[in-house]
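Data block below; observations after.
One protein chain is absent from this view; the other protein chains keep their places.
As written, the chain order gives the labels A, B and C, with residue 1 at the start of each chain.
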Amino acid sequence: MTDLKGFSLPRTAEGRSSLVPAPPWHYVGDFLVIEFWCDPDAVAASLPPGLEPYADDPGRAAALFVDWQSCVTDRNELVDPARSQYKEFFLILNATLDGQHVTTCPAIWVDRDFALVRGWIQGFPKKLGSVWITRTFGLDCIADPGVKPGATFGGTLAANDRRLAEGTVTLERVSESGPTHNDPRLVNVRHFPQLAAGGHETPAVHELVGARSNNRAISPIWEGSSTLELSGAPNEEHLAFQPVRMGKGFRFTFAYTVDDLETIRDLR
Amino acid sequence: MTDLKGFSLPRTAEGRSSLVPAPPWHYVGDFLVIEFWCDPDAVAASLPPGLEPYADDPGRAAALFVDWQSCVTDRNELVDPARSQYKEFFLILNATLDGQHVTTCPAIWVDRDFALVRGWIQGFPKKLGSVWITRTFGLDCIADPGVKPGATFGGTLAANDRRLAEGTVTLERVSESGPTHNDPRLVNVRHFPQLAAGGHETPAVHELVGARSNNRAISPIWEGSSTLELSGAPNEEHLAFQPVRMGKGFRFTFAYTVDDLETIRDLR
Amino acid sequence: MTDLKGFSLPRTAEGRSSLVPAPPWHYVGDFLVIEFWCDPDAVAASLPPGLEPYADDPGRAAALFVDWQSCVTDRNELVDPARSQYKEFFLILNATLDGQHVTTCPAIWVDRDFALVRGWIQGFPKKLGSVWITRTFGLDCIADPGVKPGATFGGTLAANDRRLAEGTVTLERVSESGPTHNDPRLVNVRHFPQLAAGGHETPAVHELVGARSNNRAISPIWEGSSTLELSGAPNEEHLAFQPVRMGKGFRFTFAYTVDDLETIRDLR
Partner (left out) sequence: MTDLKGFSLPRTAEGRSSLVPAPPWHYVGDFLVIEFWCDPDAVAASLPPGLEPYADDPGRAAALFVDWQSCVTDRNELVDPARSQYKEFFLILNATLDGQHVTTCPAIWVDRDFALVRGWIQGFPKKLGSVWITRTFGLDCIADPGVKPGATFGGTLAANDRRLAEGTVTLERVSESGPTHNDPRLVNVRHFPQLAAGGHETPAVHELVGARSNNRAISPIWEGSSTLELSGAPNEEHLAFQPVRMGKGFRFTFAYTVDDLETIRDLR
């Protein structure tokens, strides 16, 4: 019995229609990383099974605004950039897994469909949102903040027509250390529900997974002060992670390739 | 070990953040149904495993434009309509499964995230698109086509900034039979990929499923002539179903509830 | 010297590219009208030259959510509905002009370009926004609020990724009077700036205008209770009109044609 072709739906005769084409997926993006601390109880209540609060520094978290461009290996999307570019906002929380320091992503929004489903395949709980991020163009002029002391970059997130987050990073110096709150390995839950009656509580896929990547490249990192304000919505809970203390902000460009994922534990 | 809550990602402390909340899901929508025939070879090449071409009437297909409003049982989304309304275009092909006449959906686009993922959970291969559909408001005036002989309703679909389909239905009379091309039960493939290296060809979920619904309600059905023109894109294959012969077009309003799905066969 | 053709920019060889084609413009739409009172001082500070506060009932105002379809006389847009449909939110304030009771629109948002510029031509200070409005489909089902006592219709507005307004109307009965806060004639300011250096304070067009329309048609009107909450933004001032007291809410369908405008007074 011959099957249709494609890494993801839609699977078709030729296999070139998949919303998410087969990996490897190559990414490059401009990052704003905002380090902060939030209510440790909110973190503890939001960790997937197996993760424990990070006792060494309770409430450690970070917010990231990223302006992405991505493609598969033949790079066909790069000249049809509607299928290549997207913007993203996400939060990460610090935790431990079997005694190892890890991070996990409780909330994330992107502005394109391929990025949303590609996220679900990796265990990122993506929704659609509208994300805007200040850019620099490398010209010394009024409309460009520049990459220099005093330059402020802003990021905003909205979903379902509500602003859910806004943050800034004001550059002060080249960073020696780079960001640390989002440094530990990212552990998420891949999850795909059942719809069959009686099965709504027993997902088809429910597993703890660890991110893997390669081909990592990074620009010089700038650091400085940061701000972050989260706002609530009836169908969102990220407000629980409202900052109680701010850390540094960072700006840099980062690239990597994803074509693998570690399955840590089946949670069913 | 306590787990987080929610029918779908994001799963959270309170469980009210799921992109797709738990069923039942209640729908109502205005439909344009366009019946046509396309190349039988294209149909044969596009059927999932287990389905056979519908030999009694090769190439039988339909295109549907739907202007939807949906909610869960507490109807909270109805007064926050950004989370309730969406528009959809899809194609269906006629086939047989174990000798039974069925339909299957090879291509479908919606304009909201919750509808996209809710579709994947049911086996609909949804992508995001922009869909527009002529409306009637029930006032006899120039800007309203009315529901009467000679009234023309149009639908258009674009995705990734390319127009992929446009169609019309021109009403002639109240329909006695209603549409038939999309009448047989809908059979799709629920599919969720693996990302672990070595597993890209062995999806985590890959099963033939049969749609189930209840609480069905329908308005009077109007019928008339129809047009449909499909246009291609580098990452789409629906152009293979370009009409070679047109059938009737229909317009009506339809409502139903979904809270179940039949798993017919595991395809792994 | 032959000129190019078209009612508005772009003016071209054939004249069929104008963003706003020549009038008459025919409209039909579903309305939510929310009557309220706001701070009379805010109203007084926001009236264009020549208008005086409405002393008989200070602070009288209304908010309208409208789900529109529009076209020119050949109705070509109706089957290409991307160019025909739009949603709108606006506020109106009560005032007097030369002793006559009038209304004026201090803030309005639409979601399509043709509607934005068509508004400027009429003196409506339109910006782009995202507007959502609960719909009814005429089927008795869970996803349809229906047009009956207890049915609640919601409207929301966002612009630049901030929610700026949300309101509801809960139907109680067929209305005998219909809405009154938005009943008096609408008087706005047509305004088009100069860019030439030295002329930034002396607009090219700056005139008090009175709306005119014909072919008016209306459905039965339902009325009930209402809510409205406005939210601010750095580049908006509508928050000054936050309701201090709510009036009735109304829902109905309305159609009209616009092809004229009264110039009341040149304000330059």
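Keep in mind that, in the parts below, a contact is a pair of C-beta atoms (placed from the backbone, for glycine too) under 8 Å apart; a residue touches a chain by one contact, two chains touch by 3 or more.
Note that the coordinates shown come from a computational prediction; the quantities given were computed from them, not determined experimentally.
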Touch criterion as defined above, residue of C:H26, C:R83 or C:H181 at the omitted chain: C:R83
Candidates B:R16, B:R75, B:H101 or B:R162 - the one touching the absent chain: B:R162
Touch criterion as defined above, residue of A:F7, A:Y54, A:F114 or A:W132 at the omitted chain: A:W132
Footprint left on chain C by the chain that the document does not show: 1-4, 7-14, 16-17, 19-20, 22-23, 42, 45-46, 48-50, 76, 80, 82-83, 106-108, 112-113, 116-117, 120-122, 124-128, 160-161, 189-193, 195-197, 200, 204-205, 234-238, 240, 258-263, 267
Chain B residues that touch the omitted chain in the full complex: 130, 132, 156-158, 161-163
Contact set of chain A toward the excluded chain (per top definition): 26-30, 69-71, 73, 75, 78-82, 84-85, 130, 132-135, 137-145, 152-156, 166, 168, 215, 217-219, 253-255, 257
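Keep this in mind: only the chains that are shown with their structure count from here on.
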Centroid spacing, where centroids are CA-atom means, of chain A and chain B in whole angstrom: 30
Geometric centre distance via CA averages, chain C-chain B, whole Å: 34
Centroid distance [mean C-alpha coordinates] between chain C and chain A, Å: 39
Contacts with 2+ other chains: residues of chain A: 161
